[in-house]
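Note that one protein chain is taken out, while the other chains of the complex remain in position.
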Amino acid sequence: MTASALRPYHAVFRARFQLLLQYRAAAIAGFGTQCWWGTIKVMIFSAFLAGPVASPMTLRETIDYIWLGQAFLMLLPWSADPELARMVRSGDIAYERLRPVDGYAYWYARAVARRTATPLLRAMPMVLLTGVVLPSLGYGRWGLGPPAGIAAVLLFIASMALVVALASAFSTLLDVLVVMTLSERGVNILVAPLAIVFSGSLIPLPLLPEWLQPFMQYQPFAGLLDSPLRIYSGHLGGWSAVGALGRQAVWTVLLVALGRAIMRRAMARLQTQGG
Amino acid sequence: MNAIRLYGRYVGVSLRSQMQYPASFLLTSAGAFAATGVDFLATWALFARFRQVAGWHFGEVALFYSVIGVSFALADGLTRGFDIFGDQFVRTGDFDRLLVRPRSTVLQLLGYELRATRIGRLAQALVVGVVAIRLTGITWHLAPWATLLFAVAGGTALFSGILVLQATLAFWTVESLEIANTLTYGGVEAAQYPLDLYARWFRNFLTFVVPLGCVSYFPVAAVLGKADRTGVPAQLLQLTPALGFVFLGVALWLWRYGVRHYTSTGS
Partner (left out) sequence: MSDSAIIVDRLTKTFRVAERRPGAWNALAGLVRRHYREVRAIDDISFRLAEGELLGFVGPNGAGKSTTIKILCGILEPTAGQCTVGGIVPWRERVRHVARIGAVFGQRTQLWWDLPVIESFALLRDIYRVPPERYRQTSDELIARLDLGRLLATPVRQLSLGQRMRCEIAASLLHEPRVLFLDEPTIGLDAVAKLAVRDFVKTLNREHGVTVILTTHDMHDIEALAERVIVIGKGVILADGSLASLRRGALAERRLRVHFAGEPPATIELPGAAVRQREARSIELAFDPRLTSAHRLIASVASEFEVEDIHLEEPPIEEVIARFYAQHEVDG
């Protein structure tokens, strides 16, 4: 594709990005919420880990996991694009077919904006507070520790980039499913609990029972949060980390393919129903 | 017609509206049941690995969870009008519609919708409660049950108060929802674990500012016959849920202030 062919996608990304940046109160409130949740979790998990039973993760690794998990919470595909859902309800979605662009790529660009603008606003102050302010006040034990090393940093950055790609593929798949089922209700009810449990946002995946571990590592939600978080603290290193990146990439490709296939059918159905 | 009978009429109307979409009702209720169920399974998974937390066992934590879960489900079902207030009434200007009716705005918002789908969450919390009672072996005496009921009543009042505050905040900011979610969903999360697990400042917050501990931890500890390790005298433990009602009272007082702000600025 040439630069001019990419222009509409770039434009929609920029427009959404700027729009999402404007929600000042949401950003402040969201930051407060996430601090609160993180604090509760740190206290609860410290209590669990202080018990006599050995833990597969150290307290340091667990706390890093919790704070980064809160910082990048908005990267999770919580729900379908609310604006798109509104268009489906009103029937305006039929006009989406009139755009002279690749429909999937267009929505994907919107999703990338959603999965970067909001998380960026939330993550930066969170990392600053837990990684810089808390340690300088002498509470470093309860804050975000430094990464496990140079290799961990590089792998973490790569993994975060893949998180954006994967989360956007997830989001777009949700959008497409909303168009397919003509309602956002079912999709949103199902996806939020799945995302929160299987990404590790609720409980760090390594702390779940041993017999669940093989399944947990190979399911797609792990690539949304669990993989980069463990890479950061060094819980996942070397070839295991590279393997996690590989799984993130494979799931991204699969979800994009699935999203495209369903979108073709959904749009064809819209056409026959006349919106 | 007095306020209570009018509320009854509102409830009837609301339930009839919701039953116009039975499939949606079933789907949402079942979804809420499943979502909170998964949430609780995760708690169970933690106990499966670690056996106990700060000396508390699974059954005991399940009882905290159940009391707070039932309270929240009830409050969330009753105060739907306040929950969606920012989005549906302030942003759209539909609050004007309520102001041109000769009834209190609180009554009209309570009557806006009795959210039947909360039955899903309520059922889940009750199931957890049954499990908890079997695991902890609470006896069928009047005293523990009266205390549990009082805790649930106080908890419902407390969560209703939080939702009223959320609506009040909507007069000033469009994004009041997330702040309140901290206290509602975040409160459910915090209050399902024993308070003595938390740092002192946080315990104080959950006792004196938003008294979530007073509607689950203290009364449930009394029921379980556990001496409180945070220093509250044993005779007081059962009475603490009263603070939930105090909180609701304060919230309603602030609500009136919010309405006055709205009518003077038209924001």
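The chains carry the letters A and B, assigned in the order they are written, with residues numbered from 1 in each.
Definition applied: contacts are C-beta pairs under 8 Å (C-beta built on N, C-alpha and C of every residue); 3 or more make two chains touch, one makes a residue touch a chain.
Predicted, not measured: the structure shown is a model, and the values here were computed from it.
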Chain not shown: contacting residue from B:Y10, B:W56 or B:F85: B:Y10
Among B:L26, B:L41 or B:L99, the residue in touch with the chain that has been omitted: B:L99
Residues of subunit B (touch criterion as defined above) contacting the omitted chain: 1, 5-6, 9-10, 13, 16-17, 20, 92-94, 96-97, 99-104, 108, 263-266
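Please note the rule applied: only the chains that are shown with their structure count from here on.
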Subunit B - residues contacting subunit A, complex: 24, 27-28, 31-32, 34-35, 38-39, 42, 45-46, 48-54, 173-179, 181-182, 186, 189-190, 193, 197-199, 202
Of all residues in subunit A, those that touch subunit B in their complex: 23, 25-26, 29-30, 32-33, 36-37, 39-40, 43-44, 47-53, 55, 185-186, 189-190, 192-193, 196-197, 202-203, 207-209, 212
